[in-house]
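Every protein chain but one is kept in place in this view of the complex.
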Amino acid sequence: MAKASWDKEARQGLTLISPPFIYALLVLAAPILTILTYSFLTDGYLTVVRDFTWDNYIYAWTDPIVRMVMLRSLAVSALVTLVTVALAFPVAYYVSFMVRPERKSMWLFLITIPFWTSYLIRVFLWKVILGYNGVINSSLTGLGIIDEPLTFILYNVNSIVLTLAHAYAPFAILPIFIALEKIDRSLLEAGRDLGESKAMTFWRVTLPLAMPGVIAATMIVFIPTIGDYVTPELIGGGKIPMIANLIQVQMLALDDRPKGSALAVSAMLIVAVVCLIFLFLNRRFLKVRQ
Amino acid sequence: MSDNRYDRLEAAKPMIECREVHKYYGDYHALRGIDLTIRAGEFFSLLGPSGCGKTTLLRTIAGFEDIDSGVVLIDGKHMEDVPANKRPTNMVFQSYAIFPHLTVAENVAFGLRRDPRTKAEKAQLVEEALAMVGLKGYGARAAHALSGGQRQRVALARALILKPKVLLLDEPLSALDRKMREQMQVELIKLQRQVGITFVLVTHDQEEALVMSDRIAVMFEGQIAQLDGPEALYARPATRRVANFIGVMNFLPANVVSETDGVVTVEVPGLGMVELPEKQISRANPDDDGPTIGFRPETMTIVPANQTHTQPRETNATIDEVVYYGDMTYYDLRLEGAEGPNGQKARPVRISMRNVFGRDVPEVGTRVRVAWSPGSLVLFR
Partner (left out) sequence: MSKRRFEGSGLRIYTVLYLLFLYAPIILLPLFAFNSGTIIAFPLEGFTMKWFDLMIGNATLRQALFNSLTIAVSASILATCLGIFAARASTRFEFPGKAGIMGFIMLPMVLPEIIVAMSLLVVLLGMGVQLSILTVIVGHTLMCMPYAIAVLSTAFGTLDKSLEEAAYDLGETKWSAFRLVTLPLVMPGIISSLLISFTISLDEFIIAFFLAGNQPTLPTYIFSQLRFPKAIPMIMALGTVLVALSIILLALGEYFRRRGNARIGAKPTGGFL
């Protein structure tokens, strides 16, 4: 009796949420549970045998090639995240602090437009820019600065990092911008008023308060880049696979679903662990939100 | 507010009756046995601090909240299975809830959608309703372009056009600035007299409740602490808590000396022996620390040095603090004879006096005579 009014609201809420929830259960939870199961089974020819085994995980965690690709994926994502967030912060800061309020949405619009254009074509165009006969090389040779086209800018990790940093730029700018917008401007004046220099006020007031946005940006960039499939395929020329490419090869080209599943589950675990470590290290800043 | 109105309301039929109404939010007991009768044509206020359950009670009457036990009747009919959209009540929301995508006229006509009348008749009704709230000619305006006061008027017109038996007002004036609020208080009273509908107002502003209401229910923690007319509520608060919530009251410890035929004789340090008839005694204070005498600041006055008695009793006091308010001055006084048993200073009492042009305001430290009347005291025991 005492809980009647609350139960009614809870019932209505649960009824409303059930269509999207059931959809996510069927299309997301069920498949992920399936690959989790597969990852403990044995591969047979063109089929999966129902024998429990740890072999797939032993493969995923000891095979030197897998380990190299995993480490490369982590390194590339970390580098991309660092570059993207570091490049994005000043832009977010400029738009939030220097642009007049009525023009802010125009700047955000300008920043987001490239993001809405075909991802594939954008990635490919970096190949055009960086390629052997690409924009940079042909311009430099045309101007007589170099005789031979530069080769170190394509088909290597640098070009992958550059392309991904470009692809995820708005994802980094927007959360930082939102965090900066939330900062009460009088706090900065208080910082100055209490005798700090401009730079120290930035360091002691602005930056800590912007941290939740920086952390959000970091996660938003890091998670999808570690699973990126297209860029290594197009820019890396297929010679520098990352974990997503490896999963695809195991699953489809080699048709070894249990090994592919173990790779996918391991990748998810790594992402989750990295995120948790990051959240743990930054829990001091995240408290700022409330 | 003539005696005529008071008598008429006294005789009017009950419009809203709440019997033993209980309401829980999870484990939180929001309404704890509300018993209440609001009469037809009355301007009734639910007054209390935030979280006391006054808004919950209003929303219960409106039908937005289900109750866990008890009965709500409106105009003699059980409301248990009547949803909000079928109840003879309409509401003015705290935020006014003016539909921003509609014009003023469309807002006012919103509730007429299912009305069988013709378009022209409806337009006529809308015009009348707008004229009634002083917004004649505003019909074509966009609702979002209105000021706070205008929004409130639209909300009133929108609710009154349906001729409800009860109009429910949820803190309707809290979003307005002081001047506007005072103006709207007067207009609301006039409007209520004009349409004759029962108004139930929720407010946390005691002044507002005193100004506007025929009767007021003061609520604390989901219960009604006192239900009375404004004068009775102010002069004879039922508990010290009610007394503190409505205006300012001074409290002095009292010793009961004798009690005969309902007349209680008390000895009050600083005031002396006082006889109090039954009507000046509030007996609903069991948990307080002993019998207490209470009086309002304006019932005690400083007697100018060259004058004699203005009121039956006089006491000597020293001025401890003077706070000048323009039209009024507040004085904190230490009454002589109210010192503690070990010679501690008397706890100051606060009195207020209207400033008279040409008369000096006494300074701190001055010894003065103060006059008061036993008839303005209340005994809490």
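Think of it as A and B in the order they're written, each chain with its own count starting at 1.
Just so it is clear, contacts are C-beta pairs under 8 Å (C-beta built on N, C-alpha and C of every residue); 3 or more make two chains touch, one makes a residue touch a chain.
On a predicted model such as this, the values are computed, not experimentally measured, just so you know.
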Contact with the hidden chain (one of A:Val49, A:Leu110 or A:Ala190): A:Leu110
Out of A:Ala169, A:Val214 or A:Ile240, which touches the unshown chain? A:Ala169
Spell out the interface residues on chain A facing the chain that's missing from view. 6, 9-14, 16-21, 23-24, 27-32, 34-35, 38, 87, 90-91, 93-95, 98, 102, 104-105, 108-114, 116-122, 124-126, 128-129, 131, 133-135, 138-139, 142, 166, 169, 174, 178, 219-220, 223-224, 226-230, 234, 244, 247-248, 251-252, 257, 260-261, 264, 267-268, 271
Hey, which chain B residues sit against the chain that's not shown? 62, 64, 83-86, 89-91, 93-95, 97, 99-101, 110-111, 113-114, 142-145, 158-159, 162
